[in-house]
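One structure, as structure tokens, below. Some questions next.
Missing here is one protein chain; the remaining ones are kept as they sit in the complex.
Here is chain A:
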Amino acid sequence: MSKTIVELKNVYKKYDDGFTALKNISFKLQEGEFYTLLGPSGCGKTTILQSIAGFTEVTSGQVLFDGKKINDIPANKRQLNTVFQDYALFPNMNVFDNVAFGLVVHNAKKDEIQTRVHDALKMVQLEQYANREISELSGGQQQRIAIARAIVNRPKVLLLDEPLSALDAKLRKDMQYELRELQQNLGITFLFVTHDQEEALAMSDEIFVMNKGEILQKGSPVDIYDEPINHFVADFIGESNIVQGKMVADYQVAFLGHQFECSDAGMRPNEPVEVVIRPEDLVITTPEKGKLQVKVDTQLFRGDYYEILAYDKAGNEWLIHSTNASTDDAIVGLTFGPDDMHIMRYNETEAKFNHRLESYED
């Protein structure tokens, strides 16, 4: 079991205008792990980073670093570093001086500055750019310099605020691999902010899904994808089909006039629930063999699969990922197994949700 390096305990943040940006945020970050804060724009991701980095004061609650409360410690005395969304490189200095800044302000010796800047630039594969001006770098290079500058002080925790959002799709993918590799090589904790769910799923050890100043669910990418706690999370993480249903009994759910065997339990009999089925878990067959019958509306070729949009008789929309094309306006059957369904209760708290899952999963 590794050690907790950063902890937030019941943190609230209320701005001067009365707006509450963070509501009861609590989490722990372990040493050497990759964490992602994921949520839509304006949900408070940057505010969380700023309260950890010390650019903003929390209204109540505790921010702990290495077991010590750091609420009152100014940002320049906190031993963690930040990569900013707009990079915030210093335009009046060249690459070397930018990276050296954190060492210079700590009065490091010249030869130490020399080697450590060199090492940091090597980490981001830009050693030969030391004498360049910032204005002579591409966006991706600036982004890496921002990372080099932030790791030169050897922080235990690196906070990254949407560092990839300004890059084009291809470069973004490359940087995802590089960042993940860098994090593993350095062995330090990353707290990464993004509103891109694919990025979060690809890179993280653990994801915190946020909405409106609250953390809705914490978990590994697989857990969050397969077992979202509520409608918002299911919808935000990946694509999903969500229909209303009723939990008839443990392992028995009814929706669209049929009763199905499922793998969820621990709810009240006949409790109204929502059922999630991911598009890739739906298999197209003949109408007779299908558990549900739908009419194909449109289909899009996505390269490695077809995205098929269909409607059932009740008018619910069904999104299906299939390796084979279907025919427009055809009536087809859909099948899925008990494990392909995930049942969500209305207004279940994270604690209760986790407790219920533990009660029947082993």
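Please note the rule applied: a residue touches a chain if its C-beta (ideal position, glycine included) is under 8 Å from a C-beta of that chain, and two chains touch if they have at least 3 such contacts; residues count from 1.
Going forward, contacts and distances are computed from a predicted model.
Can you tell which of "ABC transporter", "Molybdopterin dehydrogenase", "Sarcosine oxidase subunit delta" or "Dihydroorotase" UniProt lists for the chain that's not drawn?
The record for the missing subunit names the protein "ABC transporter".
Out of A:Thr36, A:Ser51 or A:Asn81, which residue would touch the omitted chain in the full complex?
Per the contact definition at the top, the residue touching the missing chain is A:Asn81.
Just to verify: which one of A:Phe34, A:Phe65 or A:Phe101 makes contact with the chain not shown?
Spelled out, the listed residue whose C-beta touches the missing chain is A:Phe101.
Across the whole complex, list the residues on chain A that are touched by the chain not included here.
53-55, 74-77, 81-82, 84-86, 88-94, 96-97, 100-102, 104-106, 110, 113-114, 130-131, 133, 149-150, 153
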